[in-house]
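A single protein chain has been removed from this complex, and every other one stays in its place.
And then subunit A:
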Amino acid sequence: MNVYVTGIGVVSALGIGVAANQDALASGRTGIVSCETRKGPKLKGCLSLSDEVLKSRLGLELSAQVPRTAMLAMLAAEEALGDTVMHTDIRSGFINGTTTGGMDLSEAYFSALYLEEDDSEMVKLLTHDLGTVTQLVNQRLGFTNYVNTLSTACSSAANAIMLGARMIKAGMIDRVLVGGVDALTDFTVDGFGSLMIYDSEHCRPFDEERVGLNLGEGAGFLLIENDKSLAQSQNKVLARCAGWANANDAYHQTGTSPEGNGAALAMIEALKVAQLTPSAIDYLNAHGTATKNNDNSELSAIDRVFEGVDVDFSSTKANTGHTLAAAGGIEAVYGIMSILTGAVFPNLNWKNKMLSSDRKPVLTYTKKEINAVMSNSFGFGGNSTSLIFTKA
């Protein structure tokens, strides 16, 4: 059973929509900027539009209680869905990966409570949980057959895509919108800060001198369909979702094994599902968070899986920041943009080759024919996912 990608939508610090993100990636622009916080300035990949502006753009009442997370997801989901209309003969679903849920509003309540002793906004907690964000988005989309929320840390969106693709392959559903979203919160920024892996400067993926990540926010969604759904929607096929795999690294709560065992397992298994050899991968969008641990472990895994193959790879985390649950969705969109435009996106801020490997990432925007891309996403708990997309 073929799994066709027929719609893509993305929001990140680089802007709203595929076109804005394409322009920024091609020109090597970063969306990571210095933001004021209670604990001083922090570099974050922040979409430079306030909640109020997003509400008016979405046609929501200014007084409506809608977390920023839900709004970012609405923008990307609606772009991916395009003009596709629901049809009673087509079983359709929505699978959303998120970790922060409506926490941005919960924090506004806590901040009022603790700094101003104002407990009047407790109602803000009602949109806290992850599933509520999915429901708020789906109120606008209207999927009925299957709606689910996945949370597996930084591989959430990638796992949502994998679940959707597997459901289509198993004949359980005809059409499904898959991906993920996360907004910036103090909970995550302070948390990663406490792990001493938050770079106070711009992050440097795959550079020997890298010290950590910058967090970002955004959403990325794909519309995927089977043949039956495609015949009804008449959507243009952008790419195929060809391979997927998830493996457990079983090494450390928040780190990955030095050898990248989980990452290697996921990449090998995804290649098997896609029935491709490593040399068939024209571009690898790496997880590449710019932490010491991730990049070391991921590059070891790449060395093993792509032994003897000089694969073009880069991390786009220096453009967007690490968008946590959304990363797998945003980067799946970037992978499909790579296929559609025939280009490999550059890895920013790279200067020094890592000592542990001979490989270096792609540093300039490079045009070439792209038939197959791989996209990696690895999460806390050892949750490692690899996806493969191929030309339509």
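The rule we apply is simple: contacts are C-beta pairs under 8 Å (C-beta built on N, C-alpha and C of every residue); 3 or more make two chains touch, one makes a residue touch a chain; residues count from 1.
One rule holds in what follows: contacts and distances are computed from a predicted model.
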Should one name the undisplayed chain from "NitT/TauT family transport system permease protein", "3-oxoacyl-ACP synthase", "PadR family transcriptional regulator" or "Small ribosomal subunit protein bS6" using UniProt, the answer is "3-oxoacyl-ACP synthase"
Considering the complete complex, of A:193, A:278 or A:342, the missing chain is touched by A:193
Cross-chain touch to the chain not pictured, restricted to A:58, A:113, A:363 or A:392, is A:113
In the whole complex, of A:69, A:152 or A:296, the residue touching the missing chain would be A:152
Touch rule applied to subunit A and the missing chain gives residues 38-39, 99, 106-107, 110-111, 113-114, 151-153, 186-187, 190-196, 247-248, 250-254, 261-262, 265, 380-383
